[in-house]
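Input: a single structure, listed below in structure tokens.
With one protein chain withheld, the remaining protein chains of the complex are depicted in position.
On to subunit A.
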Amino acid sequence: MLPLFHPLMQRLDSDFDIDQDDVGFESQDKDIIPAKHAYEVDFTVYSPEEIQGHQDKQIAEVSNILGQPPEATAILLRHARWNKERLIDQYMEKTDEVLERAGLGDTADAHPPRLERIPGFVCDICCEDDADLDTFAMICGHRFCVDCYKQYLQTKIKNEGEAARIRCPGDGCNRIVDSKSLDLLVSANLKDRYQELLTRTYVDDKDHLRWCPAPNCVYAVDCRIKDKDLMRIVPTVHCECSHFFCFGCSLNDHQPAPCSLVKKWLKKCEDDSETANWISANTKECPKCHSTIEKNGGCNHMTCRKCRNEFCWMCMGVWSEHGTSWYNCNRFEEKSGHEARDAQARSRQSLERYLHYYNRYANHEQSAKLDKDIFLKTEKKMTQLQNTTGMSWIEVQFLDSASQALQQCRQTLKWTYAFAYYLARNNLTEIFEDNQKDLEMAVENLSEMFEKPIDQLQGLKVEMMDKTAYCTKRRIILLDDTAQNLKEGKSLVRSLVLVTCTNQPLGQWKFNVTLP
């Protein structure tokens, strides 16, 4: 797969410390590859075969340099956490020691691992002392009965998923159980699992590789974003299996909020779950006639069946104000100073503030699910639509696109509320809130149309496609603006030097929490 090139990355790549390793970023293609947005990062998705290929290539390369057979080289590389430069350096400097530590030394050749019976032996793990007890020890001399040794390895491999770096069971001993000992002790039924884990270490040991966290997905993603840059960029990657996830923390895509804010936010939500529980409830009372209203779609525009009152599910305010410039549903109004003078009032206000953001965060999460339910129902009906209208399958795909856009935009909106919760007010906040508002209005419009009866959908096709495109556009604008300002990071100097080609107001986000 071709690594994509990103112009903004080039401007910043000295800061991002991209290492030119085996799969480096080549810049010769930059002119022919389209520019990406500020919130996008470069990444490559690899299949298990490609990963195996990389491993084999590295093994062959190092095997040549060291003059060791490939099997031994593989052991050495795993032992060195796939850091080939360090392995080669150390090997050149102290060959015997390196071999010895990986269990490949002369001693291992002269004394291949074997089971022994030792008179008077008591196993320190199971406390058995039978005279015919088979025992095992590595060169470090920590001897245990063979059953305990096997049980120990099995626990490590099966339950803890370790393979290449299992330590000697001896108290305080850090010697790694070498592969020859493992061959002797690992039972046949564990060998497959063990081999699989060995292969996995290649990805686990490389900072720039990560397994896709989707269940049963076998792909790995290569992305050269360093941990220290995670405050300045949110590296969402897109796996072949179609899963969007964050390369920094493996959670589902959480743009525009940086990983550390996400972590803080999730922790807060967990701690405060009781306070917030009642909110995500699916029923509320109509603010006018107090009859119970149930939400069964993603759209926030509610109409009371009884009194026909139209209101917003989020703020319970009149809906008619939501389509106009009065729309203020996303913004939390800080109360003026004198209203919050005592501690109780302050703590109430801080709870209100949290609930404002949590409410909207949870609501988009819930609405995304409801939108999806509706889509699944609609999909069934699409077949009918084809029959009754003569539209082709391709022609009804606009519903699928609309559904996808809704999911994605709501996912983004959801995280804008966590992001906004941690924002300290400055000149950028308002721009952010305007972007948020625009996207939210676009989404609610599309969502509302999406719930229309099936027989009206055909006539709405063009309008719906327009609205879908508009939602996507608003999302890109929001993410782009936020990401650009995030990249400005802490240094003002950089923003003056580097970013000159944009008419968006630039500056830095100010957060009301301390972040790494």
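Here is the rule we go by: a residue touches a chain if its C-beta (ideal position, glycine included) is under 8 Å from a C-beta of that chain, and two chains touch if they have at least 3 such contacts; residues count from 1.
In the analysis below, contacts and distances are computed from a predicted model.
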| "RING-box protein 2-like", "E2 ubiquitin-conjugating enzyme", "Translation factor" or "tRNA pseudouridine synthase Pus10" - which is the UniProt name of the missing chain | "E2 ubiquitin-conjugating enzyme"
| note | Out of A:170, A:213 or A:287, the sole contact with the unshown chain comes from A:170
| field | Among A:71, A:85 or A:128, residue touching the chain not depicted | value | A:128
| field | Residue ranges of subunit A at the interface with the undisplayed chain | value | 124-128, 144, 148, 151-152, 155, 159-160, 167, 169-173
